[in-house]
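Of the protein chains in this complex, all but one are displayed in their positions.
Entry: chain A
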Amino acid sequence: MEQVVIIFLCLAILLYFLLGGADFGAGIIELFTSEKNRSKTRNTMYHAIGPVWEANHMWLIIAIVILFVGFPLIYTTMSVHLHIPLAIMLIGIIARGTAFVFRHYDAVKDNMQGIYNQVFVYSSFITPLFLGIIAGSVLSGQIDLNANNFADAYIFSWLNWFSISVGLFTTALCGFLAAIYLIGECKTVEDKKRFIKKAEYMNIAAVVFGAMVFFSAAMENVPLMNWVIYNKVGLTAVSLASLSLVLLWYLLLKGKTKILRLLAGFQVTMILVAISYAHFPNFIRLKGGEVISLYTTIGPDKTIQSLGWALVLGSLLILPFLGYLFYKFQQKEE
């Protein structure tokens, strides 16, 4: 059952990154869309994510529940030492979710819309930024359990170049995912062109921030190179990610939009595999070289058994229903 629980944890994180990420990305794209095209972008986006956004964000809840039930020490270490970025991310989640729904369900469409839009786009940017910062901090080796002052314990645990680079990289990836996703939802050629442009920008941003991640890793002694270059699986994954990127642009220029999503998803999956495989099952790297591993902190046997069963049975109920939801709302309304 241990394996089952860990697989579900990885799956929940991955799916949150892909589906929730595309969802955040849609807001980021809106942020970087010129005023005159915004309402069009908004409509395309609304049709694409309206029915599924709640479900997309459930993956985060699933991941958190698995963590606190199955791996309590990981959950509490993050909660204590990454309190501040977690709180900021939560504010982002609250602001974004409510603004998204409010702007659609406000019975009177007046200048309140402007406020909802502002809140929505900025929180769409802040939230993945801090999610990325949190993910980066977990790997950064800056979490110091023995710190004896506030700044070391609660600030520098996440405020460092590596974490911030990972945050920016994450944000760019979300934007990229969303642009690719939205290309497939467009009804006119002109719209399609706009999203292809966006995808290009986001791709450039991702490459720049990706480089930044490597630089800051070298600066702050995160053995990123060891994970992605000197590790067979890591290297393979990175190569596949790069290859799929090339393929993706080739297909895009050819005008084949259907499989783009799969490729983009595959690419992001490979990136996640690359950075996590080499140090699996270590989950948190602490200052001083110690690590918190999934296996050493795993909860008691009976708990893992029942958690595993709950996840398996739950997914038997959820997945067909979820698949049908995506299927039903994918069908183009011609």
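Just so we're on the same page, a contact is a pair of C-beta atoms (placed from the backbone, for glycine too) under 8 Å apart; a residue touches a chain by one contact, two chains touch by 3 or more; residues count from 1.
FYI, contacts and distances are computed from a predicted model.
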Of the listed "Nuclear transport factor 2 family protein", "Lipopolysaccharide export system permease protein LptF", "Cytochrome ubiquinol oxidase subunit I" or "Transketolase", the name UniProt assigns to the chain that isn't shown is "Cytochrome ubiquinol oxidase subunit I"
Where the complex has a chain not shown, which of A:R38, A:H83 or A:K187 is the residue touching it?
-> A:H83
Write down which of A:Y201, A:Y277 or A:F329 is the residue touching the left-out chain.
-> A:F329
Selected residue (touches chain absent from view) among A:L31, A:V65, A:L159 or A:L251 | A:V65
Touch residues of chain A, complete complex, unshown partner | 50-52, 54-55, 57-58, 60-62, 64-66, 68-70, 72-73, 75-76, 78-80, 83, 86-87, 90-91, 93-94, 97-98, 100-102, 104-108, 150, 153-154, 299-300, 302-303, 306-307, 310-311, 313-314, 317-318, 321-322, 325, 328-329
